[in-house]
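Have a look at this one.
The excerpt is restricted to a subset of chains, each kept in its original location.
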Amino acid sequence: MEFTAKQIASLIQGEVEGNENQIIRDVSKIEEGKPETLTFLSNPKYEHHLYTTEASVVIVNKSFVPKEKVKATLIKVEDAYRALATLLQYYESSLPKKTGIEQPSFIHETAQLGDFVYVGAFAYISEKAKIGKGAQIWPGAFIGEGVKIGEGTIIYSGVKIYKQCVVGKSCIIHAGAVVGSDGFGFAPDPDGNYQKIPQVGNVVIEDNVEIGANTTIDRATMGSTILHEGAKIDNLVQIAHNVEIGSNTVIAAQTGIAGSTKIGENCMFGGQTGISGHIRIADGTKLAAQTGVASAIKQPGTAWMGSPAINYLNFNKSYVIFKKLPELYKQLQELQNKVDKK
Amino acid sequence: MEFTAKQIASLIQGEVEGNENQIIRDVSKIEEGKPETLTFLSNPKYEHHLYTTEASVVIVNKSFVPKEKVKATLIKVEDAYRALATLLQYYESSLPKKTGIEQPSFIHETAQLGDFVYVGAFAYISEKAKIGKGAQIWPGAFIGEGVKIGEGTIIYSGVKIYKQCVVGKSCIIHAGAVVGSDGFGFAPDPDGNYQKIPQVGNVVIEDNVEIGANTTIDRATMGSTILHEGAKIDNLVQIAHNVEIGSNTVIAAQTGIAGSTKIGENCMFGGQTGISGHIRIADGTKLAAQTGVASAIKQPGTAWMGSPAINYLNFNKSYVIFKKLPELYKQLQELQNKVDKK
């Protein structure tokens, strides 16, 4: 690719500050910027690199005021991070799209494939499955009986989708993810053995959902486990049977959500968080990494930390004292002695 | 399917209270119940739905006494959850079973297949592997050299079983699980490099074990990693080399058990728990979610919480005070001042 700063700016409604004819041939990270590459500054932690980067053009927020002289040409936009998204999406959409059926693949005679689909070698499409227009089923993926995959959705290599699950349009499911495995339900016998509760529900994933590599989403015991529109799930996340995840909720890696819990919209969960079963989490809830939520969160827009989770600020205040506990303990004993002697 | 309440009741040794000729065409969750569906009430958290559900028939415990008028027909049984298991198992057993060999699949000429097995397309069965009668090897599964799979066991899509491992009868291994990968063993060189300890043992899974999606079970360095009869392991669990899991122990998702640890029978571990290596955990041990066990648990039937784990009740008592630490700290300083001034 080859663009000028001016061309880039016009794609992202930005204003050039510097040489608008500067040539761009690639993108780079600001701390590793090379001449004739484009980079961006969004996280203030990286600001000091702006003054030393060799990148020729840097996208910055309109509101950003440099503290030192900047050698690079700047493109000023409302939101540098979003502008980067726009640019990289533009670049990706320029790449050729996978299409066609590779051999050997297994497509049941009753399966229906839309136009322009890609089916990689060793992909398996079961009876009565429906693959929407332009969807991509990468090599070695398994699509179960009666599964529906929406238009433009990408199912990467080695994804396994059990029978009767439904995936919306424009979703991305990364390699190795499992959708629709049995929920973890067993009823104990009087003699301590466990009887399996067959899981007869499914998983429904709405449009524009992204699911990370090796994430697992169990089917419902009855009814559906549901991921609503625009939810973004990272790698190695566990979503148990009958869970519901609200629209535009973002869940970082290795989080686990136990059975029948309902998560609101626009929540943000840090990595390795855990949420108990059979509870509701209000819209806009934020969880610090490794937080463990044991009971319902009713007020929208609150932040939590610790295991079991408490209010984020309160946790931090308590933790400050936790670190001083040995001193505090000593102080108390000395004070006790002093009082006892009086 | 179509049954009457009376027919259902006879399958689960229940007593009908209401219209015994009520028709049932499907199952539903109590909170989403529709007419002509069957549902159940077991968890008291859901009791309020009983009074409003549109489901026509509800299975309840014999001991349950409704607090309001119930519109639905009730079927009263000893244990509603177990009755549900029985019913859904009955339903599942009525579905046709997968059988036959799909093409293309890879079956080594020295492998032995029992009668009525299912081998999906792209499944790989290595030399000297033995697949028991009626076992199912789903598409894309990998069965290593010399592996034995017991009768009626289901190996779902994309499961990978390394060489020499043994899986018992009537097991279920969910998609993407890995059995028999190398234990994590390295010996440091004097210069800080790590030499691999080749792992020459295997994994032995006894009968009636269920293993969740994308769970990993490492082979033993020498000898066997063992899962005893009836153990139930959820998704994304890590079981390290030379671990032993007792009969009917139930382990929730994302738990990790470090090398050479021996877990007793009938234990229940919450999600995201962790257990150190080279220790023993007594029978009937219960761990709250996210608990981290650092040393042996010797007394059977105890409950634990926290990281490192302490007695469940003690943890909660300490945590109550943890939440008050800022006040407690302030109180102590004020008291100190008061005493100092006297």
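Just so it is clear, A and B label the chains in written order, and each chain counts residues from 1 on its own.
The working rule: contacts are C-beta pairs under 8 Å (C-beta built on N, C-alpha and C of every residue); 3 or more make two chains touch, one makes a residue touch a chain.
Note that the structure is a prediction, hence the values are computed from the model and not measured.
**Student:** Copy number of the whole complex, given 2 identical chains are placed, is what?
**Tutor:** 3
Definition applied: only the chains that are shown with their structure count from here on.
**Student:** Counting in whole Å, what is the centre-to-centre distance of subunit A and subunit B, each centre being its mean C-alpha position?
**Tutor:** Each chain reduced to its C-alpha mean, subunit A and subunit B end up 25 Å apart.
**Student:** Name, in rising order, each residue of subunit A that touches subunit B in their complex.
**Tutor:** Per the stated touch rule, the residues are 104, 106, 122, 124, 140, 142, 158, 160, 162, 176, 178, 181-182, 184, 186-189, 192-198, 200, 214, 216, 218, 220-223, 236, 238, 240, 242, 254, 256, 258, 272, 274, 276, 278, 290, 292, 294, 307-308, 310, 314, 317-318, 320-322, 324, 328, 331-332, 335, 338-339, 342.
**Student:** Give the list of subunit B residues in touch with subunit A in this complex.
**Tutor:** Residues of subunit B touching subunit A: 27-29, 32, 39, 43, 45, 79, 81-82, 84-86, 88-89, 91-92, 102, 104, 120-122, 138-140, 156-158, 172, 174-176, 208, 210, 212-214, 230, 232, 234-236, 248, 250, 252-254, 266, 271-272, 289-290, 307, 319, 322-326, 328-329, 332, 335-336, 339, 342.
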